[in-house]
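Complex shown without one protein chain; remaining protein chains in place.
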Amino acid sequence: MAVMTMIDAIRQAMLEEMERDERVILMGEDVGHLGGVFRATDGLQQRFTSKRVVDTPLAESVIMGSAYGLAMTGLVPIVEIQFLGFTQNCFHQICQQVARSRFRTRGEHPAQITIRSPFGGNVRTPEFHSDSMEALFAQSTGLKIVMPSTAYDAKGLLLESIRDPDPVIFFEPLRGYRLQSDEVPDGDYTVPFGKLRTIREGDDVTLVTWSASVPVVEAAAEQLAERGISAHVVDLRTLVPLDEEGLIAAVERTGRCVVVHEGPATAGFGAEVIALLQEQAFYSLEAPVRRVTAPDAPYPMPSIEHFYIPDTSLVMRAVDEVLKD
Amino acid sequence: MAVMTMIDAIRQAMLEEMERDERVILMGEDVGHLGGVFRATDGLQQRFTSKRVVDTPLAESVIMGSAYGLAMTGLVPIVEIQFLGFTQNCFHQICQQVARSRFRTRGEHPAQITIRSPFGGNVRTPEFHSDSMEALFAQSTGLKIVMPSTAYDAKGLLLESIRDPDPVIFFEPLRGYRLQSDEVPDGDYTVPFGKLRTIREGDDVTLVTWSASVPVVEAAAEQLAERGISAHVVDLRTLVPLDEEGLIAAVERTGRCVVVHEGPATAGFGAEVIALLQEQAFYSLEAPVRRVTAPDAPYPMPSIEHFYIPDTSLVMRAVDEVLKD
Amino acid sequence: MTTDTTPQFRPEPEPVAPVQLLDENGVLRDGAKPSMSDGQMLEALRLMVYGRAFDTKSFSLQRQGKLGTFAPLVGQEASIVGSALATDPARDWLVPQYREAPALIRHGHSALRIALYRMGHPEGGRIDPGVRVMQFNISLAAQIPHAVGLGWGMRMQGEDGVAVAYFGEGSSSEGDFHESANLAGVVKAPVVFFLQNNQWAISTPREIQSNATDLAARAPGYGIPGVSVDGNDLLAVYQVTAEAVARARAGEGATLIEAHTFRMWAHTTADDPTRYVNPEVKERWAKRDPVERIQKYLGTRGLWDDERTEALQAEVDAEIEAVFQQASAYPAPDANEIYRHTFADETPAISRQRNWHLGG
Partner (left out) sequence: MTTDTTPQFRPEPEPVAPVQLLDENGVLRDGAKPSMSDGQMLEALRLMVYGRAFDTKSFSLQRQGKLGTFAPLVGQEASIVGSALATDPARDWLVPQYREAPALIRHGHSALRIALYRMGHPEGGRIDPGVRVMQFNISLAAQIPHAVGLGWGMRMQGEDGVAVAYFGEGSSSEGDFHESANLAGVVKAPVVFFLQNNQWAISTPREIQSNATDLAARAPGYGIPGVSVDGNDLLAVYQVTAEAVARARAGEGATLIEAHTFRMWAHTTADDPTRYVNPEVKERWAKRDPVERIQKYLGTRGLWDDERTEALQAEVDAEIEAVFQQASAYPAPDANEIYRHTFADETPAISRQRNWHLGG
């Protein structure tokens, strides 16, 4: 048990799993000799050789498409797409080829592939690096969507992802890489998919969020507490599969809810959370569920991204409204 | 004024606009000499020469990316992507380059491009041809999303799309191409974006749908009427911009609502409709809004697609539930 | 270093001469040394006739509305079968586009599944365990990266298998072709990129597809060899593919093969080529028919005659009749099929959706 950052937990998960299972390989741009542009794979090529930790040419579509072929030969690829925005350069390989392989072949060609990719705002990255694309993958079907917010979950969920027989897209919040650190056990453990994490218990309002927005919501809950408002905060952890029961229970507990995420509002995953709640928990909702998200605009230049990303004050304003309603 | 099929109305819109405005060009795979695999562009190359109606190599990314460059020189490209699923082969060009150009350049490089693409189920097409991807584009921001269901709307909305200064993705329902025909005026008229179409007035329940699902919902409304249930049916016509006022009014009228679309449920546009309604019309909803959509599965093989696509009986079942709730 | 500023790399004015062993009349060319055995030639001929008969049957069923739209192989039999025979079903992977039915059958994929696939039955998508073929792929060029991964993965694990990727000249304009050939060059993946240049991408002619005089000329740009071959010459196709497979097995990496052939039928049953194919051009290609050519050659060798042609046709037709009988008799899929196989385990959402749909 040691306190470590999320990025160290991610590296440790890969290191341990590659030691345990020699079918596991790692590939992507700059993941090998350099150890990744954020050092997420630091030392892994030295440890496992360039046969198992592969620096690829700069070509996302064949990175993803060849990973699929590699998986068909019995290997278990972990693919790093250097930034989530660049999954758009291989969107057809991810969403049509990899994600549908099991379905198209009636279960005969499952694609056991983990796609790792950093994303998320307020770190002043260049364009296309920060976009929150979870809703696009949730709508596309056939991918499990894993979005850890702590170092502990990152390691446990990454191990679960690598072992999952189906393709998983594993979102790594850039801001959390080094800012987020907590207790992480050495050795093997997994965090199951489809089980949300209750961050804090409360009775007045339920705050639902995941990944990069978790720290913002936690801070808001703190400040609400100081004002005597007791917020129940849950981190969904995986969007596919979604912990529907846990989510419904968490909201029924207070009858009021605010959903917070970094992606744009329209057709974002917050809409799905609300749709599910009003379908399944209609009669226990005492006020409309509110969304605090990015607007329906592209991710902006760094000097204004803090306006774009939900912040604590906006979360609190939404809570006040939900309590007034 | 003549009764014509939707595909004829689409062709007429392009023909008339290309005659009116010589900046308008048409490009894509097989759109020229052949006149399109569905004949949507039949005769246009003969009429306007291969300079303005261009058969391209088989390469979606450069089709889309070069259209953007063409637009920067003052031309107004209409790009046909042969089937909607193949927009995934140029997803980054559509969603990061074309859709964000105005925003990235602070209004200096708007991309006046219309992307036309057929989609939709129950026509026994091969894989990847039928997928309903509207929610992916709605979440991506920067694109207007136009989804006609009648020949009249198809012509008027296509003319509006070509003239819109921003990129538009224009969805053409395969099933409607020849099955759907109605009165279409010759000559110039446009249908404005962001105004829904009331298909039928009713007081018991509001049915919200668009594009390929419209005929299914109309049929359901007919049968409900026979059973004495009066359904209010609206066709959203454009998802971005969305007629929020019209939608809210239509649902407040009955207090009960079913949303129907062909894409998968999770993070589909139905979720956005529900989220909006419960945010804006919470207190007038007498029962949970239900969704009738495809399941969270890839589009299946033709012999089972009729199970996958919402049908009349499922719409009626959802209505019965909404009325019971 | 040079002070001469004229471009060091220039397109060839003329296409290179493709490899050909049998001329259009089925006569062996001087200096040709076919490595294909008589047995292989007879096996190949049978597969070629089978492929054409399978499409003929499919076509009539399609016209009766009993089968969906499909892409026939007629005209490309030598290209498809000759290349397939150069592979070993026990170790090599075939990665098809959608016209390569007899190649997959020879590789162990059942004709029944292909019939079911054409009928739109989900079981037509199944690949039986141990059969080293990928499913047909409708997303053009998307299969090419898969072949690179397959070859590369076998090599990583010390196997000597080779992956053969089939794709059309139209598909070679897609970025996925480029990224794949380039990666294969870098990692020396044992892959054969088998480009079937049938002159058409639906209605789009070869000239609009690329300004390159030869598509095989792209190979050096990836650091791999490129071969131009007469795709209607079974012996030539087999030979250049066998040599490419041998190089790949020996660890020498990938090869790009451009097989020059012609799509004699419509693109699919939904297409009307009379709108764009010049009949004289088609006539010229008809004279190069790959089936007749090998039959003539085998005839001169005393290994073939009209009786055998008839006998083979009858035998193959009967087999195919049986396959489609079986396919039509195949249990119809039920609604539950759409809820299966998205994931190994079912998500709460899918269970909810299934229960509502099937429970009601």
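Letters are used for the chains, namely A, B and C, taken in the order the chains are written, and counting of residues starts over at 1 for each.
Just so we're on the same page, a residue touches a chain if its C-beta (ideal position, glycine included) is under 8 Å from a C-beta of that chain, and two chains touch if they have at least 3 such contacts.
Since we're looking at a predicted model, the values are computed, not measured.
Asker: Given that one chain is not shown, what are the shown chains it touches?
Answerer: The undisplayed chain, in the complete complex, is in contact with A, B, C.
Asker: Of A:25, A:40 or A:59, which residue touches the hidden chain?
Answerer: A:59
Asker: Considering the complete complex, identify which of C:149, C:226 or C:333 is in touch with the unshown chain.
Answerer: Checking each option in C:149, C:226 or C:333, the one touching the absent chain turns out to be C:226.
Asker: With the missing chain put back, one of C:101, C:138, C:201 or C:215 would touch it. Which one?
Answerer: Answering carefully, the residue with contact to the hidden chain is C:215.
Asker: Identify the residues of chain A touching the omitted chain, counting contacts across the whole complex.
Answerer: That gives, for chain A, the contact residues 29-30, 33-35, 37, 55-61, 85-86, 89, 124-129, 265-266, 295-298, 300-304, 307-308, 314, 317.
Asker: Contact with the hidden chain only, please: which chain C residues?
Answerer: Within chain C, the residues touching the omitted chain are 1-5, 7-12, 16-21, 23, 29-33, 173-179, 182, 185-186, 188, 207-228, 230, 236, 239-240, 243, 253, 255-256.
Asker: Quickly run down the residues of chain B that touch the omitted chain.
Answerer: 25, 51, 54, 56-57, 59, 61-62, 64-75, 92-93, 96-97, 102-110, 141-142, 144, 165-166, 194, 240-245
In this text, only the chains that are shown with their structure count from here on.
Asker: With centres defined as the mean of C-alpha atoms, identify the chain lying farthest from chain B.
Answerer: For chain B, the chain whose C-alpha mean is farthest off is C.
Asker: State, to the nearest whole Å, the distance from the C-alpha centre of chain A to the C-alpha centre of chain C.
Answerer: The separation of the two C-alpha centroids amounts to 40 Å.
Asker: Could you put a whole-Å number on the gap between the CA centroids of chain A and chain B?
Answerer: So the centre of chain A lies 30 Å away from the centre of chain B.
Asker: Hunt down the residues of chain C that sit against at least two other chains at once, touch-wise.
Answerer: As it turns out, chain C has residues touching two or more other chains at 122, 125, 139, 175, 342, 347, 349.
Asker: What are the residue numbers in chain A that touch two or more other chains?
Answerer: Residues 92, 96, 103-104, 141-142, 240, 242.
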